[in-house]
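A selection of the complex's chains, in situ.
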């Protein structure tokens, strides 16, 4: 059976070159970068090189890159670390209602600590409105954290404009760029952000590693305590195999970015257009153009997302859904709900996220199989009426 | 996540469909929570002569619906009323914890269908 992986938003396979390098750093170059001896020094070189590679991808200085265990930790650090460092200046934070849980739940934790958080609404396309940001800012605001590209619906947020507002008021600006880095050009100076989150496993690097970009001079407290690694900011023996893998993955994706961005945009649009043509009662979620090149998100009415995923999986197609049943919670995607999509339609959402290995033929295959699957599930659905 | 049995009943569910002239119809759940089950029964000599379902819901919801219909087809109404959601889950070799509540309502839908049948009988009398 044909296998079509369309869940690159969840995670990506590690490139062979990267996996080979990771292997080498597990076996031959296995040293601890803090060690004085040759094993340690070899490791340290790898660490330094990876830091340069990641810095290059986002236009940062190597010494502004701090490796973490992934995107979640980096988001937590950016938000909690800033709050703790600046709590004497104010206790107000602005975020959006469509952030990843790594950001949202960090904000909720801070509310328990006595911080006030404004969760901005989004419009029907999933975009944060600049006006809303402007109105939310008070003289107590210490941090704005808005994601660059939403992981579910792919909308690209106006970070540059928001960061400009933040800068004017001396507010720290963080963006979660987990879903934008490697997909669209990301440059910390163009964006004007102080903090930016990257995760390795979304860019064909290993899992369990990511980084927080911290602009020189930005006030931030540690959230982990211990050794002197990462210039005293993030303790723990460095995940060196992961880090060198992340570094190489960053370099390689940077090289391909432009070409891949164009290629995926075409595939994405072919997929969207093809589905809309073939299946009725379908709604495209997210902004039609201000959208990451790899993201397709639709709601297919009268059927439920998990059943859809299982059916697609049996045909070799791997996708994801904002269905409540896939998250273990009772509510479907908070992102779709925030966009004003009713529960019953949100339950039937389907996210397909494209990547390096996907071809035109993959898209053709999906366009052939998806309508059959939808037809079958709708036939079982008490909500569906053929004559509708 | 799911047992093979669940996947089997999800993939090839038995008794899917509607019964146009059903003697009883029962529906539970609502679209907001993501699961709706609708059961249609045909009753003959106090037994469930035919039963069909339609389900909007996840894999577990579809599998439990199908399994429930299979378990009661041919049974007396009294027997069928005793079916509970736990038995359905067991017949499928178990369900993941978070699915036990929201997606395992088939027995409830069946009960409603039987109640519907019985209340209609009363009206007829």
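Here are some notes:
Each chain gets a letter, A and B, in the order it is written, and its residues are counted from 1.
Keep in mind that, in the parts below, contacts are C-beta pairs under 8 Å (C-beta built on N, C-alpha and C of every residue); 3 or more make two chains touch, one makes a residue touch a chain.
Computed from a prediction, not measured in an experiment: that's the story for all the values here.
The complete set of protein chains in this file's complex follows the formula A x2, B x2, whereas only one of each kind is placed.
Following the convention adopted for this analysis, only the chains that are shown with their structure count from here on.
Residues of chain A that touch chain B in their complex: 302-307, 310, 314, 323-325, 328, 330, 332, 342-344, 347, 379-383.
Of all the residues in chain B, the ones that touch chain A in their complex are 7, 10-11, 13, 16, 27, 31-38, 54-62, 98-99, 102-103.
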